[in-house]
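Shown below is the structure under consideration.
With one protein chain withheld, the remaining protein chains of the complex are depicted in position.
What follows is subunit A.
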Amino acid sequence: MVRRRFSFGLVSRLSSPIYGRSPCSGGIWTPCLGQKRSFMTAKDLVESEEPEKKVTNRINMFSAINQALHTVLDSDPKSYVFGEDVGFGGVFRCTTALRDKFGRHRVFNTPLCEQAIVGFGIGLASMGNRAIAEIQFADYIFPALDQIVNEAAKYRYRSGNLFNCGGLTVRAPYGAVGHGGHYHSQSPEAFFCHVPGIKVVIPRSPSQAKGLLLASIRDPNPVVFFEPKWLYRLAVEEVPVDDYTLPLSSAEVMRKGSDITLVGWGAQLAIMEEACDEVSKLGISCELIDLRTLIPWDKELVEDSVNKTGRLLVSHEAPVTGGFGAEIAASITNSCFLRLQAPVSRVCGLDTPFPLVFEPFYMPTKNKVSMIQHSKHTNCRISFQSMCG
């Protein structure tokens, strides 16, 4: 194994097997053949992981996801989409017209039983099928947590590769939506990032969603795919009409910069982009990275970026304590310690249950991000009062 993990700041340019991000993966994740993984450094502008010029359509996120599902069901006769209310199109319209085209035996409703939905999906996937299970809201995924953690993540490992449920993809809308309250707004990605054996993927836009979903479904490991529900209708962009995948475990630099690195995923990136625009007026050049896959995450790219800028800020909607930002912070502090000019910052949701009327106070808003960006740059202290809003 290439022990590239322990060289501060140095990035090995050797191509390596596409294993998971730990030196001793030993069969936890299966190499994904056919996916090119380039060693991107922050120095190189990341160009088209998007395919070369294709015919595109201007569509929103749920339509992009819908297209991806159509593509999968079209190309693989042993793929199935199931979940609560998916038959008529789903509460977010992501599964529109699938049942009409592919039939009730491949696109079907389940009763209201999340634990059984995922368990059933694991069984179906173990038979060599692509089981695409939908959990209606990520807030309701917890009954299924046992199946995901104890069964899906460990099947291949504990059977010595005799069996696996790599064909399983669990899709769930996550994140704040403005008025969701306690049980329609949660971001539970951190719970899943703690489980070796599954992958957690979160897209930020329609074109990303289509490519990443296709990659997730075709990845030979079980994947939990969180879709930012706020962006289902709100995010509209040109999305290639054909079949394309985006690589997993590969972060993307959204904008280059030299003063501070920002890392985020999902809907939060839009907020962070606004914050970057704001502080750029003060002359702070920000490098914005979309992590895309949370586990296994692209440590190299983030390390390269922090080695360039010397500062890191992570932002996510989930509460700050124990959120995935903590893992990134600890890891980068370990690997880039001598290069860091300031401690790693996390601008995240508050440590409260997701509130009802207090949502604007809870959320990591643009102002909070830009305040911290500024303070990181100038190393000055900001009071709580000026933080809110």
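In this section, contacts are C-beta pairs under 8 Å (C-beta built on N, C-alpha and C of every residue); 3 or more make two chains touch, one makes a residue touch a chain; residues count from 1.
We take it that contacts and distances are computed from a predicted model.
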### Task
Name the absent chain as its UniProt record does, using one of the following: "Rhotekin", "pyruvate dehydrogenase (acetyl-transferring)", "Exosome complex component RRP46" or "Glucose-induced degradation protein 4 homolog isoform X2".
"pyruvate dehydrogenase (acetyl-transferring)"
### Query
Out of A:218, A:346 or A:366, which touches the unshown chain?
A:346
### Message
For a quick check of understanding: of A:130, A:184, A:292 or A:366, which residue touches the chain that isn't displayed?
### Response
A:184
#### Entry: Positions on subunit A where the hidden chain makes contact
84-85, 88-89, 93, 96-97, 100, 104, 109, 111-113, 115-116, 139-140, 143, 179-184, 315, 320-321, 345-353, 355-358, 361-362, 364, 368, 371-372, 375, 381-384, 387
